[in-house]
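Removed: one protein chain of the complex. Kept in place: all other protein chains.
Chains: A and B, in written order; residue numbering restarts at 1 for each.
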């Protein structure tokens, strides 16, 4: 199984699908998403860490790559029974850490990309060919290739952790989903036993489900990933709270 | 085969794909849509009734679930050779009726969801695990499980029927598609032999194809589902006619 993740929208992923199927006609392709926030490596890293642990062992092709055409390396990464093919910008590191258990168990190889046909679409010209080959021949044979070199180190990426006390949490926005829900890095326990919370000085109800408040009502809730979200029932939380990826979020509750 | 339908956009469906493939690595996954109008149970029910009868027998995982986190039940439903896993809000009933032939042939079971990991993403935590298991072991073995209970009754959902006479039809908007085409519940025969029709007092040509009118022209036509649509050639009918899901539509023709 090869999963595909990118910020390409449509139709560019089709070129990767074609290349993968030419390299390994038996590969099963499963889309994760091609709608990751564009060139937002940290948001993609967050989503991949939340999503990929639900999958069985697979080769994960991940292309969110603002540095395409620069000298950032193309990587093959092994994490437990999972493999990644991705740019060396940290985008797969939090997911790999979740799958491998710890940083020491993550191993990385550099894939030579000097002969890439384009300088702008390494998804098609470097990453998809490597992912197709890796899936077909397996990790051992793939990493024995002369254009694949073991690396001692690679770009890390730490998703920030919120600072949480009994009455106050200071975190930031990790990403905004399709529906405008603002996903923070404040763990859900910050809302435990709380009926109301101030989000950047705006008081809103803390609820378990959207259905608890009227349509159009601002709210804070714990999303399916376990973090606090700032949402509007059947509306857009990002617009209501004026928050976007990377913004600071201060949550305060009365003790 | 497992089909997937939701109003989740991207990337949430990926979590369901991962869960399904872990439960049943041999399952074939086919997306119906993840762009159903958000939390619009009736619109999704309409689309599923139009789309699913084209499929071969399958397990249909359907998650349009405004009541997630409340006490609405999670269902497994059998309709002819097809199975559904979906919330008990009627969303699959019109499709199940179309596939089973009548209401009496539809059978339903409640799936215990008390242990769901989240209160907001039962697609990942309840429905996908159940659909994966059901696909792997088959209906008989699945419904023998201790956490699966036969139900005597379930939420019904009747899609409204339009009131049609020779010169006048009163119906409503079932949904608006991606392109702004306004799909009503008025059967296409209302436009038979008609060259012009008043839609909520606005006179527009009744045509067989968009190509019959100039770009930008308002029109009424019979869509591929057999119902009257209010459209604009290469424009958005919903904006032109100021119509959205649930609005009344009165069609009048001169006799």
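Methods note: a contact is a pair of C-beta atoms (placed from the backbone, for glycine too) under 8 Å apart; a residue touches a chain by one contact, two chains touch by 3 or more.
Just so it is clear, the model here is predicted, and its values are computed rather than measured.
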Interface residues of chain B (partner: the chain not displayed): 1, 3, 30-36, 47, 50-56, 177-179, 208-211, 221-224, 226, 234
Residues in chain A touching the chain absent from view: 8-12, 14-15, 17-19, 21-22, 25, 29, 38-39, 66-70, 118-121, 124-125
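FYI, only the chains that are shown with their structure count from here on.
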Whole-Å separation of chain centres (CA-atom averages), chain A against chain B: 30
